[in-house]
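What you see is the complex with one protein chain gone and the rest in place.
Going in written order, the chains are labelled A, B and C, and every chain counts its residues from 1.
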């Protein structure tokens, strides 16, 4: 199998992205075209008006980077084509408003990666892949970075690791569209210096500065975009709307691919406006009457707590109730938000400690293994988990709820108490 | 009235856009927030995956440029604030899929500018403007560039002229998001060299090269984005879907602002999928099964034809029928598309000949009037109307229909017979 | 011969430019390294402070584009390597201040292309090329676009034609460093759509819009950078300084490559300051006391005049004298400048009419020849020669000389009488 060029797609970041006939066929399916109606950053547009890009263009970008990385590590045309397609398909399992929908999926014990695998195997994609000489099962695993190919486990890390093409693309792309300017990273240098070593994708230490820039850009992007105070407020509202409407609309009642892929941002927005329970939230969103952050504490915790109390719905509810009681407001008006994020990216592979990023260095002609997190003081300072606790409420109650939250939760008295 | 700074909005093109408290209040209305769900370039994303920007961010950008231009021509704070708001509101009358919806509006004898005026006067905007010390009627006229203020007619030209802030913003913004690279124009030079002269906004001849670059960028953008073969095909499909569904869905049956502004790209897309007559088209769009261009001729006509035959529905239908007959296909499968566009932008003002762009030049300390189109050979070469005739059909019929169209309509035999 | 990657060079425009070991050896010669001390746009920095880029980085950029274009038209590794090296070396013959030095070279009947050929053949480059398996004579011809290789004449056009890599690089690069914003051109699209056809490099008509954008960007760059009023004034001063000092410094007395390449911008600037005749000019440049443009007329002449009067030194001198007489100033203070430039780029090849740019179009699977200038109204409007006549003088005499020049030469009374 030799890759042929079907044509080019123009990307505002990379210029011309060449695609093969097989890719063209995969792209023109409903499963992939649906990504045009899934925004990359649901909620962020309320802070960054330019952030209207979708998972469709991100997936094309990831495919492009996967091709460059693949060409750097293998000459096997089938592997290169597979990696490109895996990157193209890695996000197809996302539901409306992307990560916000995860909570709905969780009800039936699934996440968006399970859906990705399912869609590759059970939708029209399977036949097209088979016609193109590829195994849908293998590819469905590679698309989520879990292909059990002996001796080739590192291929998964192109799709899912600390330096995977998903992150390399979205950091730069989100920066471009938001204008947030944290994401100017020399991703090509990382790609050109990454190769398999001792079973893992490893980065040459000569690119350490670039890698640091990338990991820092990622943390800064989390704080200024993904976990931005206002963006999280919007996401919180959307999550509530989904939750309130779920009983009536049955978001998780899908059984066939066709059912699932008919859900996108467009029709979910419309349905949430039609459902009596979620309509008030959507109407507030439509006039930008957002939840206000009344209290926030951000910190890095070195170790992931064995028991994450705030992760439990019941505990959160209880704290909200206490704050409401002290502030003398309706508990419905107090919203506790507490995302927990590993600040150095997810585990590189299931074989590695989550805080390990494999690197290598040449001594003469000998290649030595190096753990990049240990080597870099900047990276190891990022190590740990970014822990943010916020309390949201409506604009008129902001002051009262803020005061009550501070009395109960403690912390610095000013809003921007960021401490990473 | 002195403008105060409420805060900043981050724009990917201009960086920080400062806004006043009054602007903040206007922006956070449903009328303006709705622009978040109206794409700037409906259809273009099928060619340029990055082109997902909306009329919301474009309107903010136009407001920003209007402020810069206003500060250059007046020191009257009320005029500056009015011009900024007029630019912010200039697009609120657009319907779903923007220009595509114009055909529906035309049924009741209106266009999107009529709607803009109506919305400023009759929606919540009127009260907010009044509270801010501005007259909603005046502003509703200024927003479409038709404020009859004696001695200040040139203010309209900030909003509507050959160098208005609408065009200055969209040329650059559309280029940024598509990646099409035709729109790198030094808009700030045009703004800094524009001032009222003899009753019109006029451009200093020292900026002639920049003005030429801008007008050419506009023509190139038309050809490569707005009137791109594939983009027009998508717009054609959306227009058909709207037309087919109108009877059932009654798009033009709105009587109150609230009715109108509930229509946006999101819910119109969803409704078109629900309506039996338009569903097949939407399903084709959702798997990118687009109309194919079987025939195209582009030319510049120097003078607008007094009778534009192809502008008549009945004539178009007749030609489609004849092509179908010759090609032996169903007339439903032949679509004639024939936009007619003045290639040098619309008239600068109602007092001027449509092909006049006023300029001035200093001779010593004396200011002389100059007609920039006459001065510039490049601009005058663009003068006229870009006339494109295309025939679309389905992929399998492309060859047959193309051959028939050429026999009936003539023209060069190859698709890219561009002749500007 | 298979190209190997020696490493990467980081370019601010193209990112990583991969180079081969042979290229590395050529780059690290004195002949090529000297280009670091030849500015790309001598004089332009007095208008655009950022315009300090050199012929060194431009040559690397041209090499990179030559590689992309070569890969698109041939699979012969030797041809690809030769074209890359030819582009790398195409500018090595330039003297100090680039085009300004041409007048000095002309005294001995040579131009910078003759020097390029001579340097490739007679310097250290010859041995390195031979060691790399290439013929220095062939390459010295290819470097100026005049390699007489039967059946491969189109290879020259990669280096020298309307769409050669020299122009493709400098239009974009000069725009980047000046900030002039006329040069945002999708050069990659031109490269990917260019291929040999009927013996010439021809551009697919599908890229016509991009080609128009490129040709227009070139004209606009000429007017706003290369022939900018102030830039030409500086160049005029440098040319005078060279001329005045030549007798004493003997710029054209070089006989060996080593003599020639020791001349660069740095030491020529220093020597011109040391020589009594040129020192006053250099001192004025060092405090930015520039010649002022007192009169300017720009026009397009459709046909190159058979006798170009102003091209004759004696005629120019005579006109300067008459203006001086009428203005009652010293003739030494009147400087007539009259560059004549074909506005559509130089002839595509010696086999073609200078105004022909070969294109092709597909009709079905048949490839038809098309003359792109005829096809495009914009391009044909540019056709002809940009004719600029300017009179420079010192600041205090500006008004008097301007008035006298206008009486003698006629023309519009205002400075920016541009008429393209």
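Heads up, the rule we're going with is that a contact is a pair of C-beta atoms (placed from the backbone, for glycine too) under 8 Å apart; a residue touches a chain by one contact, two chains touch by 3 or more.
Since the structure is predicted, the reported quantities are computational estimates derived from the model, not experimental observations.
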Contact residue for the chain not shown (choose from C:21, C:50 or C:250): C:50
Residue in contact with the excluded chain [from A:18, A:68 or A:220]: A:220
Option from A:28, A:71, A:124 or A:212 whose C-beta touches the chain left out: A:212
Contacting the left-out chain in the complete assembly, out of B:15, B:133 or B:364: B:15
Contacts of chain B with the absent chain, listed as residue ranges: 8, 15-16, 186, 188-189, 192
Touch residues of chain A, complete complex, unshown partner: 175, 180-186, 205-206, 208-210, 212-213, 216, 219-220, 223-224, 300, 361-363, 368, 375-378, 380-382, 412-420
Residues in chain C touching the chain absent from view: 9-13, 15, 27-30, 33-34, 36-37, 45, 47-50, 52-54, 56-57, 60, 176-180, 265-267, 269-270, 273, 286-289
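In this section, only the chains that are shown with their structure count from here on.
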Fraction-based call for chain C against chain B, same above half, different below: same
Innermost chain, taking as reference the mean of every protein Cα atom displayed: B
Copy-to-copy rotation for chain A and chain B - C-alpha atoms, rounded to a multiple of 5°: 180
Distance between the centres, which are taken as Cα means, of chain C and chain A, whole angstrom: 49
Chain centre separation in whole Å, for chain B relative to chain A (CA means): 35
Rounded Å distance between chain B and chain C, as computed from the means of their C-alpha atoms: 39
Residues within chain B bordering two or more other chains: 180
